[in-house]
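Left out: one protein chain. Kept in place: all the others.
Chain nomenclature is as follows: A and B, assigned in order of appearance, with residue numbering initiated at 1 for each chain independently.
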Amino acid sequence: MSTDVAHEEHHHGPPKGIGRWLFSTNHKDIGTMYLTFALTMLFVGGASAMYIRAELFMPGIQFMEPDFYNNMVTNHALIMVFAVVMPAAAGLANWMIPMMIGAPDMALPRLNNLSFWLLPAAAVMLILSTIVPFMPGTGTAVNTGWTLYPPLSIQAGMGMDFVIFTVHILGVSSILASINIVVTILNMRAPGMTLFKMPMFCWAWLFTGLLLIIIAPVLAGGVTMLLFDRHFGTSFFDAAGGGDPVLFQHLFWFFGHPEVYVLLLPSIGVIAMIIPTFSRKPLFGYKSLVGGMAVLFTLGLVAWAHHQYTVGMAAGPTTWFMIITILISIPVGLMLLNFMMTMWRGAMTFETPMLFAVSIVLMFSFAGVTGIMLAVVPADLEYHDSMFVVAHFHYALIPGALLGLFAAAFYWLPKWTGNMYDERLGKIFFWWNVIAFNLTFFPQHFYGLAGMPRRIVDYNPAFADLNMLSSIAAFAYGISHLLFLYIVIKTVKGGVKAGNKPWEGAQVGTTGLEWDLSSPPPFHSYATPPVVK
Amino acid sequence: MNYIKNKIASATGVVSSLLVNNAYANKYNLPEPADPVVQQIFDLHMMTSLIATIIMVIVTLIVVYSLIVHRKDKGYVPDQNFHKSWFGRWAWLLVPIFVLGVDFAIAKSAHHTLDTIFDEHAEADMTVKITGSQWKWSYEYLDSGVKFTSNLNKDLTPEDEFYLRDVDKPLVLPVNTKVRLLHTTTDVLHDWWVPAIAFKVDAIPGYITETRTEILREGTYRGQCAENCGTGHAFMPIVVKAVSKEKFAEWRDQQVAAAAAAAAEASSDKEWTMEEMMAKGEEAFNKTCAACHQVTGEGVPGVFKALKGSAKATGDVKVHIQTVLNGVAGTAMAAWKDQFNDLEIAAIITYERNAWGNNTGDVVQPKDVAAER
Partner (left out) sequence: MTTHDQYFVPEGSKWPIIASLGVLTLLAGVALAINHIQGATLMIILGFIIMGTLFFGWFGEVIGESKAGDYNSQVDASFRQGMMWFIGSEVFFFACFFGSYYYLRELTLPYLGGEGHLGKTHMLWENFKSTWPLLNLPDPAAGIKGQYSEAREAMAAWGIPALNTAILLSSGGTLTWAHWGLKKNNRRQLNIGLVLTVLLGVTFFLLQVKEYGHAYHEMNLTLHSGLYGSVFYLLTGFHGFHVVVGAIMLMAILGRTLKGHFSEHDHFGFEAVAWYWHFVDVVWLGLFIFVYWL
């Protein structure tokens, strides 16, 4: 088949039937699949969070064996991080990056499909890891938390092996997706679309992708060593044979700390698109934002051991990790300042995406400053492994990652579907969601300080009142997501037609090409690459 | 239900009590320090909290001002060149300098405490080795040789003030004495966390880490295990009783004497009767082994083996003794030889072999255990 013929066929629109989805090489279809998968898994991961909160509703063991509780904590975290936030961000990248930079598709479309389809395989493995321990003779459930620290993870039963392979599959999927996105950004830009004309979302994903290429293999290596210790008699993490359990922590956090920026950066990119749009004025400090991300990238890679201040590291490395971690406030502070200064002297309106963006600026700053509190070594020797840490990271993960994805959904749904979402419902969702979120997690700071450790199934009554508040708010928070689901379905089904440029201020300040296309965009966005002046 | 009602009533008081903290005396903050280093940490914590609050106030003020004034429905005309103003041009430099200043202040104030924590030559008047195991703490006073194990007090219910915060035998320490705490564990990671008297450090199997404490006031200090250690992680409380130096010396001498007596008893040639052994064994079993094997001896299917009717507990005595002395490698079943003396092990084994219908009739004697060590 010659290229020309193949090319002709592309104009006939999407292939028919289920094959369109199963075998897709189209960036928008794959993006949609990523987003659908992420939304589905949000409810799975959320359901385990609801279990957690129900168990912690009051002191005493409500309805969970301790091991099952910790298995839920493990699953909750793994699902939220790897099956909700990362796939959703990858879905956005798939949908938007080719459209923004004027590419016909992703650079490696078949590989793109592979990165997606590995995710359901990983999800099946993860679910198996929870089911397996119910069968007799398979040992304890995966009760380690998502950090999988040995020797507990060596004691755990067969479910652990499924988790280890889950991590392998997820790692391969992330690496392939990242390679694809990085190559797309570097190699597929339309003529004239220089790097510094790109929409900020592309920059954010460029750094994210590079981070993943560096860190995902290290996690894969780490869990491989765990597998060997479990089954093949090696002693990497066993002092009796000359090893050290702390080594695993170093490997995990060499991955894990940059990983939090992997979760954060795509949402930062989204906010950097939304705030200029609804402030009707160009992004303040485009270049410094790029620079900030570059610095964050660098510092993020050498700050990992701030999760391990309590393992008895020597003074030298401890001080290094503390200082590097505190310095991270500089690039992140700069990013947030840029957002605030973009709003400053703008002409703001407050559609749902903007509401989310503004609340993110505030709530993520809060997560950041509690992060700085944690970074101070002596103080962390008290905070570590308490609910204070849990409060910090939910403030970081939910505003810093999840809400950014919600904002992106509202912002781009009109483009994707051609229909406007219901603004009134959107606003209700926003207020409900953000208020319930704060009521859930703000109190955790206090019962954490008062001495409640994390990952415990049962606790002393001194922490009871605030835990009950947390739990009630968490249920309200959880239910709010059903409204989100409803809004999305309603928008996909129909609604007021959105124009090519549904937002008055869209495209202010960057040359992103997505708004030049129709809404919804044609199956193949650009037959011939557009030229950017 | 009454419980829930009470709690809802008190929950309404939460918001106000957050503002008026003293009413609850640190119910929502780190506990009141009772150690000089913890005091420094507490001050550091209050300072960073204050900085965090100030930064949040600044950020909020800027955003809220902007939200109120710079809005389209107020007819505000956007300043399209703001990012090209002098501030727009220099913000990338000014902001980092400002933040660097704050960062420096924070790091600087942590510096002194860090030096204290990492002081390699710190002196200590006594040393206690703390060993975590699934799921209890063992203490050994290296200077006097006193050692004992501390277990969760299982009699309390969720209504009790010290539910999950009480043990059968607390760690007793003298006040105004520099104590070095050495941490290790026999199985997985644990973390001995009593926030008022010492910062925490992980206990790592095969390694020894170290903290220090110098308790300033007499009293009872409570904490719990802070590193996920599996099934019983929530059930590993720590209680430290700080007493005057004199009382401590008295207590210590008692313990030394009691230990000597117990050792003498264990190594005496006395033939123990079934009744004596069953009574001793039941007590020790329920305290230590029932955490996994349950009081009924039925264990937890698939996780902790049943001893009721188990092949080992009814078969060859020697194998049974070996199992208890050395544990089962690769499982949660630990080696118990260092925790119990021969008499105790003999009693536990006798109990296991005769309770729950394991009616083997064997009475194991301390010397049988000694022979297997």
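The rule is simple: a residue touches a chain if its C-beta (ideal position, glycine included) is under 8 Å from a C-beta of that chain, and two chains touch if they have at least 3 such contacts.
From a predicted model like this one, the values you see are computed outputs, not experimental measurements.
S.K.: Using the touch definition from the top, which of A:72, A:99 or A:251 touches the missing chain?
M.R.: A:251
S.K.: Which one, A:23, A:196, A:431 or A:486, makes contact with the chain that was left out?
M.R.: If we include the chain that is not displayed, A:23 is the one touching it.
S.K.: Please identify which residue in A:125, A:449 or A:487 touches the non-displayed chain.
M.R.: Answer from the full complex: A:125 touches the omitted chain.
S.K.: Among A:52, A:72, A:86 or A:107, which residue is in contact with the omitted chain in the full complex?
M.R.: Checking each option in A:52, A:72, A:86 or A:107, the one touching the absent chain turns out to be A:107.
S.K.: Can you list, in ascending order, the chain A residues touching the missing chain?
M.R.: Residues 1-4, 6-7, 9-10, 15, 19-20, 22-26, 103-105, 107-111, 113-114, 116-118, 120-121, 124-125, 128, 138, 151, 154-155, 158, 161-162, 164-165, 168-169, 172, 175, 178-180, 182-184, 186-188, 190-191, 213-218, 220-222, 225, 227-244, 246-247, 250-251, 254, 312-315, 524, 528-529 of chain A touch the chain that is not shown.
S.K.: I need the residue numbers on chain B that touch the omitted chain, in ascending order.
M.R.: 182, 184, 206-210, 329-330
What we mean here is this: only the chains that are shown with their structure count from here on.
S.K.: What does chain A use to touch chain B in their complex?
M.R.: 58-60, 65-67, 70, 133, 135-140, 143-145, 149, 151-152, 155, 238-240, 244-246, 279-288, 291, 310-312, 314-315, 318-319, 322-323, 326-327, 329-330, 333-334, 336-338, 340-350, 358, 361-362, 365-366, 369-370, 372-373, 376-379, 381-382, 384-386, 443, 446-447, 449-451, 453-462, 464-466, 468-469
S.K.: Sort out for me which residues of chain B touch chain A in the complex.
M.R.: 3-4, 7-8, 10-11, 13-14, 18, 26-31, 37-38, 40-41, 44-45, 48-49, 51-52, 55-56, 59-60, 62-63, 66-67, 70-73, 76-80, 82-83, 87-88, 91-92, 95-96, 99-100, 102-103, 106-107, 110, 113-114, 117-118, 157-165, 187-189, 191, 193, 195, 199-202, 204-207, 209-210, 223-235, 301-303, 331-332
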